[in-house]
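Structure record follows, encoded as structure tokens.
For chain A:
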Amino acid sequence: MADLINVIESWLYNLIVGWGASQGLAQFILQVLGSVLVVILCFVIVIALIWVERKLAGRIQDRFGPNRAGPYGIFQSFADIIKIFTKEYVTPTGADKGLFNIAPVLAMASVLAIWAVFPFAINVIGADISVGVLYIVAIGSFGILAILMAGWSSNNRFALLGASRSVAMLISYEIPMVISLLIPVLLAKSMNLSAIIDAQRPWWFLIVAPIAALFFLISSMAEIGKAPFDLLEAESELVAGYHTEYSGMKFGMFYVAEFLHQYTVGALMTIFFLGGWSGPLAATWPILGVIYFFTKTFIVYLMISWIRLSLPRIRIDEMLNLNWKFLIPVSFLNLIMVAVADRVLMELDPARWIYVGVMFVLSMALLLTSLFVAGKTKPAVERVEFPPRAVAVSPQSDRSKS
Partner candidate 1 sequence: MIPLSWYLIFAAALFSIGLYGVLARKNIIAILMSIELMLTAININFIAFWRYSLPGQMAGQVFAVIVFAVSASEVAVGLALVISLFRRVKLIAADEINLLKW
Partner candidate 2 sequence: MAMDTLVWLLPLPPLLAFFLIILFTYPKKGLSHSISIGAALLSWLGSMVVFFNAVRKGAEGLGEHPFGSAVNWLPVGKGWFQIGVTVDPLTAVVLFFVSITILMITLYSVGYHNFGQPAGDHDRPGLPPEGATQDGHRVPSIEPLYSRFFGFISLFAFGMYTLVVSDNLLTLFVGWEIMGLCSYLLIGFWYGKLSARAAMIKAFLVTRIGDVFMLLGIAFLYSATGTLNFREIFFNEEVLHQLTTTPAGFLGLSSAGLIGILLFIGTVGKSAQFPLHVWLPDAMEGPTPVSAMIHAATMVSAGVYMAIRIFPLLSAGAEHGALTSPMVVIAIIGSFTALFAATISVAQRDIKRVLAYSTISQLGYMVAAVGIGAYVAAAFHLITHAFFKALLFLGSGSVIHGMEHGVYHTGDHLDAQDMFNMGGLRSKMPVTFWTFLIGGLALSGFPIVTAGFWSKDEIFADAFAHGHLAVFITLALAALLTAFYTMRQISLTFLGGSRTKAADHAHETPWTMTLPLVVLSVFAISFGWLGIPEHFPLLGGIIPNWLGDFIAGSLPHSLVEIEFNWIPLATSLTVALGGLTLGWLIYRDLPQGAEDPIKKWLGPVYTLLENKYYFDEFYDRVFVKPATWLAETFTYKWLDRTVIDGFLHSVARAAQAIGSFLRNKIDLPIINGFGDAVGELTAKAGERLRFIQTGKVQQYMLIALVVAFGTLFYFLTQ
Partner candidate 3 sequence: MSLGLFIFFLMVVVTVVAAVAVVTSQNLVNAAMWLMVALFGAAIAFVLLQATYIAVIQVLVYIGAIAVLIVYTIMLTRNPDEKYGPGVNKQWPIAAALSLVLFLGLAYFYYTLPQTDVLAPALSGDLNAISQLGALLVSPNAYVLPFELASILLLAALIGSIVVAWRK
């Protein structure tokens, strides 16, 4: 009963072999089954998430949020799904058909494929590949591609503008994200996700390398293009960004992909910095591990939504400046610092808690120093302050004027 998932798996395996299938075939079938399960799980999660998200947004923005369909409007998402499925697909003239249709799928796939390598619990892993981290980054780059395709193929300059903007942003924000991802790899001495999680017991990398965690959070929020980085769908400037022309389930796919991506970021945060599935008794009861994993992920998810619901959108040049002039240099510094400190401490080989303490203090020092320096340097572009314009002019003031 302890290891529920693996028990089921072995049972199924024996069952299929018992039906007279070759072992390789059995493996294959099980793998397909597993992936399908994961995908379904993702969709279910998303459906839940959409409701949570909307409720949360409502509460934060001092509204009720969905409250018609069902108790507390929990059936809202299903209603949306039905609506989306029944909408008409519009393909603009002059659009590049193939790309236009591939793009949402790719966007969807690029998020889903990441889930293939997540260790949900001890020995509950889709594909335990040795280069998990790189895999995640590589697959993530497909998302960019999808956006580019969508923006270019739908023959629409708003879409194209949004796409080019987002690509510029995503490419530049990939740098600090990858650099921050390098730090858990460096600390765990492996690119294998389960190895990284093992290395985080009992001290999470959130404590060992706080800067990396913070920067990873920031840059992945930019990656998922949520506020305050949601310039690729700045309604006021370009109608809806790259998916302006999409409708129906194609739009739905982008939508789901976005939500799922946010949740995936939460999962990544969990794996890399919050100790993944590790927790009390998780080693012996993998099912607990799964629960821990999803709980942590959900907490991070909520945090992200909280941030994006509270912060306003920032200007593109400021955003790029933030990236190129602060995040990238500091993350490089952080990488160097962590590498050196880790090496030195390995030489000294102190007690684990001393190691962690030193790392934490160093990171904090670096963070504060860089913030101080950044505060000292004046911005590249001088921002013009407009005087507050009088919205309404009282007649007295008019009379006194004339």
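Keep in mind how these were chosen: all candidates are chains of the complex that A comes from, given by their letters.
As a convention for this text, a contact is a pair of C-beta atoms (placed from the backbone, for glycine too) under 8 Å apart; a residue touches a chain by one contact, two chains touch by 3 or more; residues count from 1.
Remember, it's a predicted structure, so these values are computed and weren't measured experimentally.
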Interface partner of chain A in the complex, by touch - 1, 2 or 3: 3
Of chain A, residues touching candidate 3 in the complex: 24, 28, 96, 98-99, 129-131, 134-135, 137-142, 144-145, 148-149, 152, 160, 164, 167, 171, 174, 191
